[in-house]
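What you see is the complex with one protein chain gone and the rest in place.
Then we have subunit A:
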Amino acid sequence: MTVKTTHTLKKGLANLEVFSATLQGLAEADSNIIAVTSDSRGSGKLVPFAAKYPKQIVEVGIAEQNLVGVAAGLASTGKKVFAVSPACFLTARSLEQIKNDIAYSDNPVNVIGISAGVSYGALGSTHHSLHDFAVLRAVNNIMVVAPGDNFETEMAIRQAAALEEPVYLRFGKKPMPFLSDNKDFALGKGREIRGGKEVAIVATGETVWPAMQAAMLLEEEKGIQVGVISMHTIKPLDTALLESIASRYAAIMTVEEHSIYGGLGEACASFLLQSGYQKNFKLMGIPDEYTVTGSQLDILNHYGISEKGIADEVLKLLR
């Protein structure tokens, strides 16, 4: 079967570049900002940071458990620490360190998972991070965030740096589109970036853009009004916004670059069901299998996380 690429991205900065630039700005003003990397400064776009602020970067080598422990130790002395590593390793190899040394011990580290989801595409399932929302949602005392564009990334980094609590931030690799003129951003509060009334698509991270494209396509071709919410913070979930959506829309769909188990979709479903809402509901994500080979876009398209795939599911939901 030939996989057709049904959406393309506008050229823009990858959110990792925005992360790096934002962190440099913060480091300029505050010598307590420290990046800790595990041979990941290149993929984390932190080479310019390292060149400019060599005293504010700690390299621990390929040692993710130590990365998180060292970050916790630094944070315990008052440093504002960003622990950077590929999301797949950081949230699996170091899960116990994130749980115990950061979250349980209340050491306010910013845990930065880079090249998340299927960003590493053809490198295969060892390098995919489709479990991170699930495992970290189950860890007490850590926020889970996946920004949907460069604006959200910059705001999330700035706000996380100012927080005195642990935050997990998940970033992909590819250039990010610009989503909205809406300049409201607060960690913990979702952004309704496109209004509608029939179906609300609640998406996160890099899936917000194909959700937007699907919404535009449906309006253009079918006249269906689809709202899009960037639910950048998955935990704590913005339940007030979900309640509002449930009262205004006929159906709700969630989209994420994550296993169908334990991510945004299950978080929304759990809240809605327990709150007594009875809605048409569709959860889109990566099914419970080791993914097909291909680029990130190939993989997302294969599983229908694309303009056309999402639009088709919206139509099914409305039937």
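Everything below uses one rule, namely that contacts are C-beta pairs under 8 Å (C-beta built on N, C-alpha and C of every residue); 3 or more make two chains touch, one makes a residue touch a chain; residues count from 1.
Heads up, the rule we're going with is that contacts and distances are computed from a predicted model.
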Chain excluded from display, named as in UniProt, from "Transketolase, N-terminal subunit", "Ubiquinol-cytochrome c reductase iron-sulfur subunit", "Xylose transport system permease protein XylH" or "Alkylation response protein AidB-like acyl-CoA dehydrogenase": "Transketolase, N-terminal subunit"
Touching residue (missing chain; options A:Leu26, A:Ala72 or A:Leu187): A:Ala72
Sole residue of A:Lys55, A:Lys183 or A:Arg319 that reaches the chain not shown, by the stated touch rule: A:Lys55
Interface residues of subunit A (partner: the chain not displayed): 34, 55, 58, 60-61, 63, 65-66, 68-79, 96-97, 100-101, 104-106
